[in-house]
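Below you will find the structure I want to go over with you.
Note that one protein chain of the assembly has been removed; the remaining protein chains are unaltered in position.
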Amino acid sequence: MNMESTKKGERTDIERGHAFHLLYEMLRIRRFEERCAELYSASKIRGFMHLYVGEEAVAVGVIDALKPEDSVVATYREHGHALIRGIPAGAIMAEMFGKVEGCSRGRGGSMHLFDDKTHFYGGNAIVGGGLPVAVGMALASKMKKEKGVTCCFFGEGAVAEGEFHESMNLAALWKLPVIFVCENNLYAMGTALTLSESVTDISKKAESYNIISDPVDGMDVLAVEKAAQKALTAVRAGNGPYFLECRTYRFRAHSMFDPELYRKKTEVEEWKKHGPIVRFTRYLKENDLLNDKDLDDIEQKIASEIEEAVAFADAGRPEPVEDLTRFVYSEGGKS
Amino acid sequence: MNTQDREITYREAVREAIREAMQKDERVFLMGEDVGRYGGCFAVSKDMLDEFGQERIRDTPLSESAFVGAGIGAALGGMLPVVEIMTVNFSLLALDQIVNNAAKYLHMSGGLFNVPVVIRMATGGGKQLAAQHSHSLEGWYAHIPGIKVLTPATIEDARGMLWTALMDPDPVLIFENNTLYNMKGHLPANPVPVDIDHAIVRRPGTDITVITYGVGLFKALDAAEKLSEDDIETEVIDLRTLRPLDDETFLASVAKTHRVLIVDEGWRSGGISAEISARIMERSFYDLDAPTERLCGVEVPMPYAGHLEQAALPQTEDIISIVKRMVKSNG
Partner (left out) sequence: MAEFRMPSLGADMEEGILVEWKVKTGDHVKRGDIIAEVETQKGIIEIEVFEDGVVEQILVQPGEKVPVGTALAIIRAEGEEERPETAEAKKTTPSTEEKKAAPEKPKPQPAIKREKRIRISPLARRFAAELAIDLSKVDGTGPDGAINRADVERAAAQAKKPEKHVPEQPPEKKERAAGFHEGIRKAIAAAMARSNREIPHYYLETRIDMSRALKGLEAENRKRSVKERILPAVLLIKAVALALGDVPALNGYWIDGVHRPQEAIHIGFAISLRQGGLVTPAIHHADLKSLDELMEALRDLIIRTRAGRLRSSEMTDSTITITNLGDIGVETVYGVIYPPQVALTGFGRITEQPWVENGMIGIRPVLTATLAGDHRATDGHTGARFLDAINKHLQDWEKL
């Protein structure tokens, strides 16, 4: 499916409520990230912070297709994934404020969001480092004959890591229930894909390990969702891993402190025209599924959620320094 | 299962420990290079594939990072994996998973996700395997908070530490010295899991304390035996666990003997011996009647030639001569 090719009135298969939901979720990420940028500039948030602006369709399309028993392993650019997976915005914001109410008690920060209720196994800040763990989680669910699938996000930069290739091979060899979602935003920090890979068609790399691999327009939330559903159906059927290469683009800098010397402004502007939110909004409006009033309502709802999150984080407590050495080893109990 | 005292090898002790754990708890499985059909690089898992099948005795590709990471993931997913890395040398290929993931998940998640994985590996030199296959890096791993580092030296510890490690909620690394696999020793009837939290006095003495672990224990005990003929009574402490270190046991010994020699096959600079020495200095300074000394591996990549390799490793004779020199000054 390609929204740009659909003309007005052609698409009616999407239910209005679901369309609203997808747009709402993408906008939630967008506004949340924008607020993070503001709070970072004001020194409320520190450390490294990587924003997901431009790539929203990937997290929304894929995670929306997951079930509660599935697990998510993400990267350090994971605010959006955490939010869509169901971690409360307040807990995420409090985490970035370094407060004990944060989803990782302020021990993780922007790059390490964790949550047990939603099986969210964190932002992993070593590129490629989450893949072997995702393979192991899938192994556990296979050995325990559980239904859950592990969904592993990573950027195209990870493809250059040995851990990527080792993990592809192992997952395919053992036919593990894992879906690999490559968020190909064309730049590993500041190094373009063409400057780092001899073969730039990433889906081919996965195919070479005998993994079914679909390239997807990562700027099209419906396309992503459809591809994810197809992939998950295959994985749940016990056919082993599946690979989605979501071709997307990051609109903002790699991290906050990045003058973007490595790409042209015109390139960014061109991609922005095809951004997942503008495209989907335009599409919905053209199909009379959305009007300005709807959009205003959505924006207002999101704005108040984010304001509440910021207030929650602001009101949070810093963890007492006496507790500094906690969580190095488990306290009491046994696994 | 064994109601009689027996003489068995260290290898058999490790094998029995794994078998027993797998029989006791179906969450336990063994994974690593050549653990199945080959029977384990050091023949530790010989015949286990037939007994437990390939689901639970899992041969892996040569992908240390992936299968160690998979062990971590499986542990997060509710299994109790025993990951075998052929030797400590190959663990360097899995360092990202061990250090960045296993050791950090619990902390990064604010206490939400513990990682009950056990990672076993052979360690040490002494078999003319040259520079890339003779590392003693256990002290190096002991630098990292979040993991536990065990160094079983005796048959009983080799037999009893695994289950305790598996029952530990956090990642545990077990370093088996490669020269010990053939060592025979006595195993008491009905072996039980052993404590992994405490060092142990293997031989009491009054004149000097030798602190060591792993294969160093046997060199120290030999030395103590010979020193005793010269009326020097050496107290020998087996650390057993390098992280967390059991300070109290060796500090109590220092308070008794007032002299300490630390023996460790790892390189001297920044090694575990340095750490122990520093702790003694910090907490037992006024109990010392002589400077704390270290006998470590010589700082050279391990040479192949046998005589050079032996010269690079701490030997019984070295322990004897250092102890004699240290104790001689005792007017």
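As written, the chains take the letters A and B, and residue 1 is the first residue of each chain.
Please note the rule applied: a contact is a pair of C-beta atoms (placed from the backbone, for glycine too) under 8 Å apart; a residue touches a chain by one contact, two chains touch by 3 or more.
Since the structure is predicted, the reported quantities are computational estimates derived from the model, not experimental observations.
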Hidden-chain contact residue, picked from the options A:E15, A:E38 or A:E267: A:E38
Among listed residues B:Q23, B:N190 or B:T206, the absent chain is touched only by B:T206
Tell me which residue among B:A255, B:A274 or B:V298 touches the hidden chain in the full complex. B:A255
Among A:V199, A:A237, A:L261 or A:V321, which residue is in touch with the absent chain? A:L261
Footprint left on subunit B by the chain that the document does not show: 204, 206-207, 233, 248, 252, 255-256, 258, 285-290, 325, 329-331
What subunit A residues would touch the chain not displayed? 34, 37-38, 40-43, 46-47, 253, 255-261
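In the analysis below, only the chains that are shown with their structure count from here on.
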Hey, how far is the Cα centre of subunit A from the one of subunit B, in Å? 41
Would you pull the subunit B residues touching subunit A in the complex into a rising list? 29, 55, 60-61, 63, 65-81, 96-97, 100-101, 105-114, 116, 145-146, 148, 167-170
Going by the contact rule set out above, which residues of subunit A touch subunit B in the complex? 71, 102-108, 112, 114-116, 121-122, 124, 126, 129, 131-141, 143-144, 150, 162-163, 166-167, 169-170, 173, 326-331, 333-335
